[in-house]
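Partial view: only certain chains, each at its native spot in the assembly.
The first chain written gets the first letter, and so on, giving A, B, C and D; residue counts start at 1 in each chain.
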């Protein structure tokens, strides 16, 4: 039985089709990412699961039961909000204990549970502070504890790391992953950062304009995108147009070729002119132009570097050229 | 942040503006102590405290003060309820006519007081409602709604909608959310709005002249006294007390709403 | 029980809104708009000029009376005064608002805020009254002018037609000054709010592109402060249009609309004519609000 | 109007009484402890008196039309309008024992008696005097022209800006009265009954006056303020203001100039729907008591409606006082009455509502 399933779910706001006939199954215990550009409907999907929005059409099931007529407070899911949504008038402990208080637990019990949850997110000792006295990362963890203390069967996270800076973000990525593995809860999280989705999720759904274009493991969507949009959005792929691919391989279809798969070689199927070089630290990015198509190659440290204006030959392993369905 | 040093001309202009706003009020304070009770002789020939005692012993002042306080209290209560409901509805959804509702709330202060006053009076007349304490309250509450509404709407706007969702997500129904999240968060704004509404009602004279029958609120009493003074310094004393008394709610409102951005809008 | 009701509210968000809106809409929409409608209806009644009793047959006679030259004078006089008062308030308010928005910090900012709020909320009558003390012929201004040997300037001004008079307290100038004084805080606050919303980088950008401070004021600041000025002017304009106490206490006995409404209704008992007079500010403010809305001034209120 | 049924007997007092009155008419000792003719009445009858002050006759009519009052002290320019509008009810003089003491010249006065039916009890009467500053005028001005014509006053300065006029349409009658004396060719016989040309001439005179007047007075106390603080030196006024100013030591005096003067005779009238008729009858009887009339005439500088109040020593008034206040000038005074279109002395007169709007125009500078 799926933890969450969508069956032809739509949510329209007037003319805007925020979510458009989406069907989806998320297994219990999965770490599931919703990835897509801004406005593609990810948040709306999450809100449909939580019950903050009601579908215009379709059926939403949680563990088999249709829930679209149930208000949020009757659903076994909890949410970590993008802006954390901590209650400013309550201290950290009371924030975490809020759900238990509503559920009618007595003061001592709920405070004990809250302290445990705070310990889990490594914030013991912060219980008496007001949320405004915490840093962004700490607030984020309080929000997490507040949701986890309810022991939800599904945890929803909306861009949980969006507001954090790079260092903190990497750290929280690791923590979330560890936590999910420990608790075995289904995590569904929304992001528009492909790196985050790829590195954290068991499965990724790529959204665009209210629809899901592809669902699969990070490796699948990265290496075997179904359509150019996915290839382009998940990592910055080179997209070779169909006529060029036809000439190179005989098949008339667009193809994706990852920048790190492109090699500058002595000889190869394609000749290109170097237009720009930039140093990225771990690698050097080379921008090339080949038969009117702009290509990017990533040269590992130690590889020979061409100069702008040079004409070079490009080679790749046949298996790296991924043919796609869409034009 | 630009360099913080203001040009001298700006300082002078701003300072002169503030002086212009305050000197006339200070003047009343001085006149409350004058020994001359017949004319506006300047400078006052002498200073005395006796007018405070005289005022204290005037029953008509106390009656008017009591009425004003009652009217202001009840009007504020009504305005609090109506203004909060309206603000909640308006900030909740982009429903059709939302602009119209805002306009409707603003109308009673955007239209001149005489208009509001005479309109209400003609309705009372047509509906044969006799003038009473409640007709005064009706008029006051109508234009007080907007202050509460403005304060509440601003706070609702700053209180992120996800707070309500978070509460429901954690199992609270609408009423529990109202009690445990919404009210605590907008309480200071409501208090501030209520205080301003109180001050507004306490000071109102134009609408009141139309909606009061024989009742004298303090401003009406003052108006009568200004036009046909019996003991001018008594009016001055009352005027000074009124300024000091209205100052308190304003100070309160200021301290309640000051710096609340950080509290209610955290996370962004 | 409550939960079940809460479920219903969740399932029917429109019902929730309707329940929330019902009380205020009944109060404002029915009672207040009803009152305005009743007023409109009254303006089509007429009055028996001898007994002073209202005749409830619909007629345009009252409007014909409204358009009499002496009444048109009143309307024109009031609108001119309202416009001048608005203009002057804007000019005086700007530096105060600017200083408070941009230069005052911490304690000073609080002081400025209170400095504007206190006169705004302190008794209207007290303020008007204190101006009578200032402007009277034997009052402080004359006293001050004499001490400063400026009496000639004061008298020169009072000798002018239209704006002058025997003393400031019986001149149009006096009325004007008091109007400006009393409504000024209503202008300062929205202008300050508008100015606070102007990002400092906007001004720096202007300076960066070569504009001297005055040019920045003219080309960037004023246009951006406009919605605030419009919002403030809704108050100054409307309040001037409707006030009857100030021109009654300080001024040249020439009537303003507010006095006309008050006197026609309360003194002369001519409610239909008062209602017709009241329609004038309603129409003017309706047009004004409509224009202000287009300017986006409501957000600055 | 048709007369409604009169009261036939006075019952128990209702405990309250509300009166619309001119400023200074009903004193309960608050302004000056010596002048109190309310407290004793309240003690005796248990009728608690509340007073709504009206500043003009028009306001009185409006207040009475609106209702909620028992009595009004109406001047002649208001009384007939209220009778015509059925706002007041006939009085049963049999229930007022002191009626017999009322000045005979007032008993059947046309401003409260219609077709032989009495609509009220005379309260008091007096002239609209010319008040002047005695430091500016060593001698009393002989003519009203000091307030109508631009001129240099005895102190050498112009009268412009230093004179006032009454802020009510009835002031047109003062202008007509002035013209009646100085411009006999116009043929004015009654300042309240003006043909169009006579009326136009009066308005012209008032337009000239507008240049001299910086502020009109409609409230007695504001006029008092203006004489104290605004340098006013001459104005049409009531004895009331003169008395108060003199009491404050301000150098003023009053006179009736050669043209004569307009004046008022006020009547206490009973509202058609009075809620407290018994108290009202008790009050009317009370107003005719000799000592009230005596004190009132001193306080207001007017002439009592009960002549014996001048001489019987029941109050502060004396025979000389009554004479000074105009007891013998009854015939010189043109009492306020409402101008109507079908007037007695002319074919057709300009009616009152035109007076109202035209006077607003004159004040507005038109």
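Details
Everything that follows uses one rule, which is that a residue touches a chain if its C-beta (ideal position, glycine included) is under 8 Å from a C-beta of that chain, and two chains touch if they have at least 3 such contacts.
Note that this is a predicted model, so its numbers are computed, not measured.
Stoichiometry of the complete assembly recorded in this file, written with the chain labels shown: A x2, B x1, C x1, D x1.
The rule is short, and it goes like this: only the chains that are shown with their structure count from here on.
Chains that touch both chain B and chain D: C. Any chain bridging chain C and chain D, meaning touching each of them, is among B; the list is complete.
When every pair of chains is scored by its C-beta contact pairs, the maximum goes to B-C. Our note on geometry: chain A versus chain D, Cα centroid distance of 90 Å, whole angstroms. A separation of 55 Å divides the Cα centre of chain A from that of chain C. Mean C-alpha positions place chain A and chain B at a centre distance of 51 Å. Annotation for chain D: residues touching 2 or more other chains are 66, 228-229. Among the residues of chain B, those touching two or more other chains are numbered 39-40, 125, 173, 227.
The residues of chain B lying in touch with chain C in their complex are 1-2, 4-7, 10-11, 13-14, 17-18, 20-22, 24-25, 27-28, 31, 39-43, 81-83, 85-86, 88-89, 92-93, 95, 99, 101-116, 118-123, 125-126, 138, 141-142, 145, 150, 173-175, 196, 199-200, 203, 205-206, 209-210, 219, 222-223, 226-227, 235, 239-240, 242-243, 246-247, 249-251, 254, 258.
Interface of chain A with chain B (complex): residues 50-52, 71-73, 77-79, 81-89, 98-99, 101-103, 131-132, 139, 146-147, 150, 163. On the side of chain A, the complex with chain C involves touching residues 54, 69, 71-74.
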